[in-house]
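Quick one: this structure, given as structure tokens, is what I'll be asking you about.
In this view, the complex is presented without one of its protein chains, the others remaining in place.
So, subunit A:
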Amino acid sequence: MTDDQPAPPADLPTHVDLAQDFADSGVAEVLADLDRELVGLAPVKARIRETAALLLVDRARRRLGLATETPTLHMSFTGNPGTGKTTVALKMAALLHRLGYVRKGHLVTVTRDDLVGQYIGHTAPKTKEVLKKAMGGVLFIDEAYYLYRAENERDYGQEAIEILLQVMENNRDDLVVILAGYADRMDRFFASNPGFRSRIAHHIEFPDYSDGELLHISEGMLSRQNYTLDDAARAAMAQYIAARRGQPHFANARSIRNALDRARLRQANRLFGEAKGPLDAAALSTLTEPDIRASRVFAGGLDVDRASRQAAAE
């Protein structure tokens, strides 16, 4: 600091202890939670760590009177379905709450239907209602690009966008907006709504999970419900993941969760049909190879998808 700069007012502290701040804010817990609960997603975790560091430093600067403006905190999460966007948004809300950037830290998840009305004059109150509910917390707009319909210039989505932009700008202290959706469609959405791009400071991309990570995730999901895979079933699951990825409507962790739900169904059915005597806990909680192998994914996918692919090939 040079001499000609004004001295900070007397009531401000002259130095801050960032490590102490970090420990006091409870941010470390949120970050540890994030690491523990989410498999993979290394670039996302790195970005969140950076964001947390930035906000912590910014808070310290404000305390010293070096910065007065609230930083722009609106974000966009882009990535394929089932890559953990909603989960990370929840963590982000907790993080911002711990750092004192939002007062309540609740997450309000909405899609186009919650914001856009069905007739003239319906959209504005609806959007405002949602925004009011999200104040003091985080508004998570899933598949945000549906708000803008390029093919219909009288679409009410445009009205919702205008109100959203206005509140994002004027009530920056009151709420944080996170837009989420597929990467390519979000890019197009931002291209046609430059107002959004400039108001969003943090763009975070969610990569697809690798096969190994998905296997790890599937075991984590099962162990939370007190199920296990035996060795043959684990091998089958690995093949299942590789096969499922090549088929339509693959939604990363969500596909895995659905597959496991169906495997549990088949396991229950198998136990019911085969069991002669009493079953022990291990039998009730082990998924075996046939439970996984029976999936239609190994037969080339759903009948409707197979039919449409054959039609396309012919």
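What we mean here is this: a residue touches a chain if its C-beta (ideal position, glycine included) is under 8 Å from a C-beta of that chain, and two chains touch if they have at least 3 such contacts; residues count from 1.
Quick note on the criterion: contacts and distances are computed from a predicted model.
Participant: Determine which name in "RNA polymerase sigma factor", "FtsX-like permease family protein", "Ribulose bisphosphate carboxylase small subunit" or "ATP-binding cassette domain-containing protein" the UniProt entry assigns to the undisplayed chain of the complex.
Facilitator: "Ribulose bisphosphate carboxylase small subunit"
Participant: Who touches the missing chain here, A:58, A:114 or A:174?
Facilitator: A:174
Participant: Which of these, A:67, A:110 or A:135, touches the one chain of the complex that we don't see?
Facilitator: A:135
Participant: Check each of A:49, A:63, A:103 or A:293 against the chain that is not shown and name the one that touches it.
Facilitator: Final answer for the missing-chain contact: A:103.
Participant: State which residues belonging to subunit A touch the missing partner chain.
Facilitator: Counting over the whole complex, subunit A touches the hidden chain at residues 103-104, 106, 125, 131-133, 135-137, 171, 173-175.
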